[in-house]
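Only one protein chain is missing from this complex, and each of the others stays in its spot.
Note that the chains are named A and B in the order they appear, and that numbering of residues resets to 1 at the start of each chain.
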Amino acid sequence: MNSVLRNAVRNPRILGLLSAIVVIGVIFSANNPSFISTRNILGMVRSMSSMGLMALGLTLVIIVGELDLSIGSIYGFAAMLTGTIWVDGVHIVPALLVGIAAGLVIGFLNAALSNWVGIPSFIVTLGMMTVVYGLSLLISGAEGINPKYADPPADPGQLSVFRALGETRLGWNIPIQVIWLIGAAIVFWVLLHRTLFGFRLAAMGSNPVAARAARLPVTRYKFIVFTLGGGMAALAGMLDFSFLGATDPSSGQSLLFPVFAAVIVGGATLTGGKATIVGTVVGALLLAVLNNGLSIIGVGAFAKEIFIGGATIAAVALDRFTSLKRSKAGQA
Amino acid sequence: MTTIRRKLFVLIAVFFAVALVAAACGDSGEEATPEPPASAPEPPPPAPASTETTASTPETTAPASDDMSGPPYSVEYEWGTFKLSDRIAGKLANEESLNLILSIEGTGIAIFGAAMSDGWQRGIDYEAEEHGYPLAGRVIGPLQTDIPAQVAEIDSLLDADAIDCLAFEAHEPGPYVDIINKAVDSGIPVFGVNADSPDSKRFAFFALDELASGTLAGRMTGQWALDNGVEFEKAGLLTGSVEGPWAQNRMKGFMAGITEVLPDIEFVNGPNTDIESQGWVPADQYASSEAWIIGHPDVDIIFHTDQGVEFVAQVIADQGLHGEMYTSGFNMNPQIADYIRDGIVVVTMVQGFSNQAYNGATACANFLLGGEIYSGHDILDPLAATQENVDSVDWTKPENQ
Partner (left out) sequence: MTATVAAPPSTKGFSAAAQGLRLELRNLRKAYGHTQALAGLTLTLIGGEFLGVAGPNGAGKSTLVRMISGEGKPDSGEMKLGGEDWRPASGESRVPVVHQEAMLFPDLTVAENLLAGRTGNGLARRPSPGAAHYEVLDRLGIARFGDHLLGDCSLVVRQLTEIARALAHGEQAQIFLFDEPNSALTEEESAELFAQMRALCEDGNIVILVSHRLNELVHSADRVIVVRDGGVGAELMGDSLTEERLAREMVVGKTGKVRGAGNRISSQAEAGPSAFALNMRDWRHRDGSFEVDEFGVFEGEIVALVGVEGSGGRELVRSLAGLEEVRGAKKISDRSVTYLPADRGESLFSDFSVGQSLLARLGRGVIAGRWGLLKVRKMEQFAARYREEFLVQAASLDQPIGDLSGGNQQKVAIASALAERPGILALEEPTRGVDVGSKAEIYRILREFAEGGGAVVAFCTELSEVFELARRAVVVSHGRITGALDVAELPDVGSLAEAVAGLSGGYVREQEEPHE
């Protein structure tokens, strides 16, 4: 192991999260043995993939000390845009590219407004969240879209190409969305922990003033992370659209909190500087386990909300507690 | 997040109110031009095609010693006397265009937002032609369920004198009572559609009988199993919104209906036990149904109370459970129709959202222009869609959803 790249504070969080997942998993399995079936685990990881992809993008935004609240809306808008122009007669390939590009452009706009105009990213993306949601409703007429049943229906050849992106099952019945998630996680891990880009992102988030004094390319990097975050949200929306074959203008609205929760539970601090890809993935996994297990038991959406909210607060409280102890020791 | 969105909706409501006032001022400038719509009116909805339906009981009571010769109308109801506002009476006298407003739970909720808008407009167009009187209509409401925003929007339009007849869809009965009574007390006729607020002074309510529809779904599902030699031993329930009275009644009805036919069937969960609200987001509904289905491999038949039955069917197909697990539910769209054809969905109750709204618009027009009095609960019939009739209807048309 190398010591330079290892986190300054060894993150006990991931170990804690993994044990929490094991404990929760044992409880769920005792309640319903299907929980640990391969079929359920694959389904669970598949269902977390869109949350995971968005959380990966958000991790970079958060580590540099910014926020992006618009990702949920981008998820819905990108899918809706692709679906709408596809049904209007555009070929699926350009339609897909337009959808992804829309996500990138909105991310870029977020960066432009926060960096060039100087509006805090919280405000910019809060506004963008509703603007983009409004756009989704506008272009869709508040109706869901299912290209197969559209008038006229989507070309079957194009439909099968599109559905293959998210619906394909590989060997051992592994859903392709699982591969998307794993692939993206590896790319982001390299990006954050093994490139100069990631190393500097951590520095910038850790102390923006020092980063400017050291003349690190703060503005440029912020543009990259916001744009990338928008692109990941668009990709996630597209894959879910592809998997279900249908999308809805309100899709993604309910994803915002779980995505933030995954990143925060994974050990990131909203002030920036601290976040790991492994933490984010494990955080997302914890939420997926809760979601899935509670759905099997059928205890209800209320319980889910309570558990996910509670887990987020607990994780941050734990972090606060440990870092407080540490900083006291440091002052001696 | 909700507060922010709520605030946005209130802002939109305010914006619309301002726009409406401006529009109203603009209208009053020109004299009313009662030009009937040029297009041919669409006929009223076709009679339900279902095999068994509950009886339709339109309760049109006779006017109680009311002077129907001209405005202002006054009508005796259980709660007292309704007196049409002078403002609307004046409009009628001058043949000014009337604003018929429908407030629904969520204009952005895909399943009924567009369908109800469609029905409302169809009803208005039909009646404008029928009475030869200019009618304007609009469907309002928050994007997603948001009771305070919905109520606030109605309130601001009332204050702006922008409503001449109101129809509403209530997410829950209680919170709407005050605003409905405010409208009625100020002389505006009010009707309920789809989901009621029975303790208010609303004149009449147009909707399905949820319990009866659920029972019908249960009975038909059970009968189908008997007819086709499929054994249903265990059944389960799924829903988008466990707390809604309509969902509760549908589930209770389904349990009763299927038990009539298959007395030995066992339910692994109940309307209030071990059941979760899946919400209305497709990806969430799929994931949650998937987890539940994997967790309950021994269940043969799943009843889903509303939109979402197609995701249950999709999971059944994706998990290779076709022929082992079936589902029944509510609502219709082309995708559900396909799953009915495939034999995964046994039966769904088509609510006819469009027709419910259509009935509301008709009631508004007939009350104001024809002096027709409505009261009570007008039960509309669901259309039960099965493999037999699924091909005979064009499910891409909103009025058929």
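Please note the rule applied: a contact is a pair of C-beta atoms (placed from the backbone, for glycine too) under 8 Å apart; a residue touches a chain by one contact, two chains touch by 3 or more.
Nothing here was measured: the structure is a model prediction, and the numbers come from that model.
Student: Can you list the shown chains that the hidden chain touches?
Tutor: A
Student: Out of A:His91, A:Arg169 or A:Arg194, which is the one that touches the chain we can't see?
Tutor: Checking each option in A:His91, A:Arg169 or A:Arg194, the one touching the absent chain turns out to be A:Arg194.
Student: Determine which one of A:Ala203, A:Val218 or A:Leu256 touches the chain that has been left out.
Tutor: A:Ala203
Student: What residues on chain A make contact with the chain left out of this view?
Tutor: With respect to the unshown chain, the touching residues of chain A are 2-9, 190, 194-197, 199-200, 202-203, 205-207, 209-216, 273-274, 325-332.
Simple rule for what comes next: only the chains that are shown with their structure count from here on.
Student: Counting in whole Å, what is the centre-to-centre distance of chain A and chain B, each centre being its mean C-alpha position?
Tutor: 36
Student: Applying the document's contact rule, which stretches of chain B touch chain A when the two form their complex?
Tutor: Touching chain A: residues 1, 4-5, 8, 107-110, 113-114, 143-144, 242, 269, 274-284, 286-288, 290-292, 294-297, 311, 314, 319, 333-335, 338, 396 of chain B.
Student: Write out the stretch or stretches of chain A touching chain B in their complex.
Tutor: Result: residues 32, 34-35, 37, 39-40, 43-44, 47, 50, 126, 130, 133, 137, 141-144, 146, 148-149, 151, 240, 243-254, 256-257, 291-304 of chain A touch chain B.
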